[in-house]
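Here it is, the structure, as structure tokens.
Of the protein chains in this complex, all but one are displayed in their positions.
Going by the order they are written in, the chains are A and B; count residues from 1 in each one.
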Amino acid sequence: MNLLEQKFTPETWPEHPETYTQEGKNKFIGFWLFLAGETVLFASLFATYLALKDSVPNSDHALAADIYSLELVFIMTAILLTSSLTSVYAIYHMRNYNFKQMQLWFFITVLLGLSFLALEIYEFTHYVYEYSFTFGSSAFSSAYYTLVGTHGAHVCFGLGWITALIIRNQKRGLNLYNAPKYYVASLYWHFIDLVWVFIFSVVYLMGMLG
Amino acid sequence: MSTIAVRKSFLSTVWEYLTTVDHKKIAHLYLGAGGFFFLLGGLEALFIRIQLMKPQNNFVNEQLFNELMTMHGTTMIFLAAMPLLFAYMNAVVPLQIGARDVAFPFLNALGFWLFFWGGIFLNLSWFLGGAPDAGWTSYASLSLASEGHGIDFYTLGIQISGFGTLMSGINFLATIITMRAPGMSFMRMPLFTWTTFIASSLILMAFPPLTISVFYLIFDRLFNSAIFDVTLGGNTIIWEHFFWIFGHPEVYILILPAFGIFSEIIPTFSRKRLFGYSSMVFATILIGFLGFMVWAHHMFTTGLGNVANAIFAVATMAIAVPTGIKIFNWLLTMWGGSIKITVPMIWALGFIPSFVMGGVTGVMQGIAPLDYQLHDTYFIVAHFHYVIIGGVVFAIFAAAHFYWPKMFGKMLSEKLGYVTFAFFFVGFHMTFFVQHFLGLMGMPRRVATFLPGQGLDLYNFISSLGAILMTIGVIVLLVNIVITSMSKQQVANDPWGDGRTIEWALPSPPPYYNFKQLPLVRGQDTWWLEKMEGNKELPPAEPLQDIHMPKGSILPFFIALGLFIAGFGAMYNPLNQVGDGHPMGTVVLIFGLAMTFGTMLLRSLRDDLGYYIPKEELEDDDAKGGKVS
Partner (left out) sequence: MNKQELRAQYEYRRRKSAEGMRLQLISFGLMAFLTIISFLAVGYGLPKSFVVPILLLLASVQALFQLYYFMHASEKGHGMVMFFMYSAMFVAFITVLCYMTIIWW
């Protein structure tokens, strides 16, 4: 019997559906390893950013303390942190074999992610048009956009991924084939928030201190 | 998947390899493609040595020389040595731990195709306006100033194949963590599996910095960013650090599996268990750990300051300790063993002194003040060829002979094997031993020619002659491979007679499902243990039942092809610094990325549940000796 056809009730559903099958275990381990690699990847971006912070060609060019705005970053942080919590809820429901609630919470996560992304796009265009702070205007701006942009690209990818999961499984419910997929997608989403914690602390808050 | 050996048409064989997710077939692909790039890199090396055969030679001009030496280094490291090691890892590691396949067969295929398309992309530079010319290290100041698209071929090609390497690394880690057979605890794993595990974790930690710095170089050259542009506040030292934060672990990524291979060969042909198994494991882990704290010894002369230089010098010299542990363990394994000289064993015997010489010159360079003298001379060239050829290439050749029967079911000729060894070993020492002295006399590396009458003529001539001997050795190996492939022999499970680990308990080559029943591992040197107790096969850990197998897929090929296409789009996008951009470039870039991500989406939307081999078919195989076409 294949994994898609195996039917469960909340009582028979395993406590850790994400690692119940061999495929699930592999995905779980493999994805965490990938996150370890991502940790080093983001560290490299942070390191470059820190080395090139405020490194600009002339005094007309905007510096970190000139452009960042506390309010916007706070809103973005609040949104992303909340979306991390909503995906925790989704996994909570997954483990309780409550498919509808899980889909709902993942859907809310996607909505929050989208609003975060919208704010980020607004932020970038704001910098470009208000401060001529473009990708190529200085080493500082290049480092900034590559770091925050890579994070944004991760948000994008995560949104596409979770949306695809929600739509693909809408009709057929939870099973041991897709449970690990949902689980690693949520891990990815948490990791994005984890990186953001350092972005708002190191890039924005420390940047505003000058 | 017929159980009867039938002759397949050529096209169906090609299709089978294009869609395969079987680790044994992927091993063949890695061996073939890696071998091809090895020959290419070897040819480039030969041209370099012909140019330097006599003073003021005109065999190639300066530009072409730069391109040759850049492509030689890049090809050998990224497209030859690593893929060839991946070939053996794929062929052997799942068997050694008693698994039916790797943890992610699909990713395994994807990793190969990314490497393949990345390598093709890099080498197309020869036909599309010139190869990269800034050295394999491609320091940013030089590579930003390089004209034409050579450097872009380097960055994009490395990036594409680098993704593949990262994936394969994660795959092997996950495989070794989750797929070990019952009883195969970590401290019972064969050393080759252990070194694969550590090398894979180095890949996991070392490739992301390379990815990032290569992205920076791509962005700087093709999309107008300014990370390395000093006039806009940039800093080229950033590239150097990233390159070596990656680059130093990279040499351990290469040498650790080589150590693993010799740690299999030496006990096998000494017919004695590996001396100091746990200290070998410990030394491997320690090398992996220290490997991350020494990168700046490549940069002593950039002016990091005395404190930084001192720290990195001490850490560098510390690595000699675990490496020394390994050398002594190999010697003590042979001590008192009943040594049988075979082709793999003779490579192992050649390896130990050759590698020790490279290691000793390494410690010399680790002494920061001395490094100021040695830096950028032929002494460095001699050193790293001693460790990389004397270590990695010797291991690749040894493993080719050792694992050929397991991979293809046929023994390579012993006689020709010794001929290869003789030519290659003598040629290798002739080429590189004298380069130590060239370096001490002050001959700089990477320079296209030298003047007569400076005492460099004779040594350079000897060095070039050595390169020709090495070439003959490789040609003999190729002849050996062709002859062997055409022969009709079929070897038994344990063709060397002294196999110690699980792979030698299986048919050569193993059936596509590897194990009818997963084996029960009762101790280290599992197969040796069973043989000594008079058992003809490994005890099963499960009843005979249906086997779950992954399905083949063409999608990995297209995911990788998409990035290959996107690479060209990025290179000719309108913003590129060469100025030959075209709006179509952007379109091609988007098309390529859409192809990659679209195929990924397709992959995740389609359910991949694999298939089952019914129990009856397995029993049927039994009657035929378990051999599968």
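Quick note on the criterion: contacts are C-beta pairs under 8 Å (C-beta built on N, C-alpha and C of every residue); 3 or more make two chains touch, one makes a residue touch a chain.
This is a predicted model, so every value here is computed, not measured.
Participant: Would you list the chains present here that the left-out chain is in contact with?
Facilitator: Within the full complex, the chain not displayed touches A, B.
Participant: Looking at A:4, A:67 or A:85, which residue reaches the missing chain?
Facilitator: Among A:4, A:67 or A:85, only A:85 touches the chain that is not shown.
Participant: Residues on chain B that touch the omitted chain in the whole complex?
Facilitator: The missing chain touches chain B at positions 173, 177, 201, 204-205, 209, 235, 237-238, 241, 245, 292-293, 296, 304-305, 308.
Participant: Need a quick check: the contact residues on chain A for the chain that isn't drawn.
Facilitator: Touching the chain left out of view, chain A contributes residues 10-12, 15-16, 19, 28-29, 32-33, 35-37, 39-40, 42-44, 46-48, 50-51, 70, 74, 77-78, 81, 84-85, 88-89, 91-92, 95-96, 187, 190-191, 193-194, 197-198, 200-202, 205-206, 208-210.
In the analysis below, only the chains that are shown with their structure count from here on.
Participant: Averaged over CA atoms, how far is the centre of chain A from the centre of chain B? Could you give it in whole Å?
Facilitator: 33
Participant: Help me check something: in the complex, which residues belonging to chain A touch chain B?
Facilitator: Going through chain A, the ones touching chain B are 2-4, 22, 25-26, 29-30, 33-34, 36-38, 40-41, 44-45, 48, 51-52, 55-57, 135-143, 145-146, 160, 164, 168, 177, 181.
Participant: Can you list the residues on chain B that touch chain A in the complex?
Facilitator: Touching chain A from chain B are residues 103-104, 107, 166, 170-171, 173-174, 177-179, 204-205, 207-209, 211-213, 215-216, 219-220, 223-229, 231-235, 238, 242, 245, 601, 604-605, 607, 609.
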